[in-house]
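Sharing a structure here in structure tokens format.
Here we show just some of the chains, and they stay where they sit in the whole.
Order of writing sets the chain letters: A and B. Residues in each chain are counted from 1.
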Amino acid sequence: MPLATASQRHPLWELLEQLDSRQAGAELHRFIAELYPLCRSITGEGLRETLRQVDSFAGLEIVEVPSGTQVFDWTVPNEWNIRDAYIADLDGNRLVDFQDNNLHVVGYSSPIHQCVSREELLEHLYSDSRHPEWIPYRNSYYRETWGFCVSHNQLAEFNDEEYEVCIDSSLMPGSLSYGEAYLPGETQREVLISTHACHPSLCNDNLSGIAVAAMLLKQLRDIPRRYSYRFLFVPCTIGPIAWLHGHQELTSRIDHGLVLACLGDSGGMTYVRSRRDTADIDRVIQHVLADSGEGYEVRQFAPYGYDQRQYCSPGFNLPLGCLMRTPNGEYPEYHTSADNLGLVRPEALADSFTKILTGLAALEDNKRYIALVQHGEPQLGRHGLYDKAQEFGLFWLLNYADGEHSLLDIAEKSGLSFAKLSKGISLLKGVGLLTDGPIEKLAT
Amino acid sequence: MPLATASQRHPLWELLEQLDSRQAGAELHRFIAELYPLCRSITGEGLRETLRQVDSFAGLEIVEVPSGTQVFDWTVPNEWNIRDAYIADLDGNRLVDFQDNNLHVVGYSSPIHQCVSREELLEHLYSDSRHPEWIPYRNSYYRETWGFCVSHNQLAEFNDEEYEVCIDSSLMPGSLSYGEAYLPGETQREVLISTHACHPSLCNDNLSGIAVAAMLLKQLRDIPRRYSYRFLFVPCTIGPIAWLHGHQELTSRIDHGLVLACLGDSGGMTYVRSRRDTADIDRVIQHVLADSGEGYEVRQFAPYGYDQRQYCSPGFNLPLGCLMRTPNGEYPEYHTSADNLGLVRPEALADSFTKILTGLAALEDNKRYIALVQHGEPQLGRHGLYDKAQEFGLFWLLNYADGEHSLLDIAEKSGLSFAKLSKGISLLKGVGLLTDGPIEKLAT
């Protein structure tokens, strides 16, 4: 779908102005609720079903990478599937039941069905004494073992001599699944949105990221785009490594990117800059957060956290940051059963979504404009724009539309929002005082 | 007039040392008082008479640009002249009289002489409720209308049914006037000093700028100069645009410049950096202000304020900042009848003048010097300078006189005043330890 006439604003701004936050928040929360019960892991049916539901919601291709495939320093592991699991007393009463909460089973647990002594059982039980009512989340991806997670309170109740332990799982050659969607734009230069889809019944980490990414995909699909957009719904670490391995030459097309995670809690936004530190995406997101008037935090890149570690490994060094609300490990409910549907708030989800969409709209508009009057100010009164000059930054735009400064430069210098400057661009184009410069980085 | 022998200080330093501040302040204030009654506007006899008086004071060429001349995006407007104006009651008593204060008439008011109803009159009256005793200043340059400005208190007194309204003005083809003075120096590289001369009876904005610029012109005229100096006394916006339009190729000679305005109030100094942000003039003025030990403020360039907007439009982007005390719009008397002879203080005018002259002296001296001993320190005791080393920054000068660092660099590194370093340069030259490097930017 081609972009509209030159003086019209990018349709994303209209979409943003018309967005019903309550409705968007409710839709995001509803989608999270649908995905919540599935037992995701880095491979297996729970992950695959999640991708199918994202496909229904927003359109997606599901890609399978066979177990055993060598991807850089890693090997795609066997596929893990689980049907049931429990700890029962010898009377057959289920004391711990996977059907109640899939966090009860350590992810990637090997199958087992036997009676074990209290002592042996305790060696395979994990709990968190700091939060005695919550079930912690544990997995054991690359070391074969089995285990259960229980609340610390429950731990004290295991007083019998023996227990029946059953994990009806399988760990066999299969494949690793990930979801990919590609929306072509006017240029092949890409924006990459990546989110991890491997955590079981945990809402903020990371059904929030999945839902927000899915909604972005859905909205961008029907909008004329300058950039092409690629969405990845991947299992942590091995997912992006497998994708990167299969698309090495394609990575040179990526101009901007975001890893999305933990976008539903009620904390302020946190942005971790790309390894490049001053990439356009870093500057755009910082400006959007600063402009919000709300508290936020920006951190420098560190080789910790989510999948930016892979996209920003030195061989790729992609211009891609990580956007979260409260970061992983910094809220008490992190990786416990308390990261549930109550922790993620519709209004926080909608707010995260809106900020990201604003950033993408800014990227779409981020060109080097050229004012048609370069010598002295134009006489705005004569052009009917004098009254609108202040609000929409017309003097800022005219002074810096010199073919050298980008919209991003002008936003930073003026402190004005991308939305207002975008309106200003449209007004100035409308009277023939501004034109697009050569589109930045359109090197393809 | 050629510069004196190599080891002598620039004569501006002597002039500064001998300056009688009280006398300078008094002379500046007296000149303002002489210009105060004239009804200036962006064209017309009030402006022209002001330029004639600056000519008498300091020497000036008055240039006329015919009405209708196209200058970039603007057209030189018709010339406005006014002889008389009043509002009278039907008994002929003048209630509002242009002869009392020229602020009473909206600038560029069309001629009118008729009886109008109270209602119609009120539509053409302007007052300022925040300052009920002051007459506000208004004009309507590029939209034909008529109007009067009155104190808010007086507004309540218009209770008759009808009034006689008279504005004996003319708005006809003529010309726009500006004043220009050019003082050639050793090089054609230029320093541009520009000040606006279009405001009627308002002292700080901008008789203060006119007076200080005129005094600078007068003093520099008889001093040997490295740089050439150009002074412009121009009506706001259209004035610099007209000048720039007529002298496009000449602008490449301008190495440094200042727009002067609001230099007489009792507030601290404010400097708005050039669009280049780190031009020599920006660094020089900041150093002079920092060295003063008084409070001051430095702001980044913004496309608002005075005529730097035109000089710093992208097609020119001249290295020119704006020096003020309290900026336009930030003191309560701004653009009202309270911006009168009492608001501008002789000591503030003299202080502004001295600081600018110090900055110009620094620019004259701002070269890359070369120490004749580059390896190890010279033995200052042997050269009879050991006792003066500390006070006049001799070690700083010797260490950084490497042909790479300018006087400005050394001033910034050492924190020493230009005056002291200038004395140090003279001392070191006197014993043959320092020489001028190739003069910076002497590209002509």
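Everything that follows uses one rule, which is that a residue touches a chain if its C-beta (ideal position, glycine included) is under 8 Å from a C-beta of that chain, and two chains touch if they have at least 3 such contacts.
Note that this is a predicted model, so its numbers are computed, not measured.
Identical protein chains form the entire complex, numbering 3 copies in the structure file, with 2 of these shown.
Please note the rule applied: only the chains that are shown with their structure count from here on.
One simple way to say how far apart two chains are is to compare their mean CA positions; for chain A and chain B this gives 54 Å. Taken together, the chain B residues at the contact with chain A in this complex read 71-74, 142-143, 237, 240-241, 244-245, 248, 275, 300, 302-304, 309-310, 312-317. The touching residues of chain A, when paired with chain B in their complex, are 371, 373-379, 381-382, 395-396, 398-402, 413-414.
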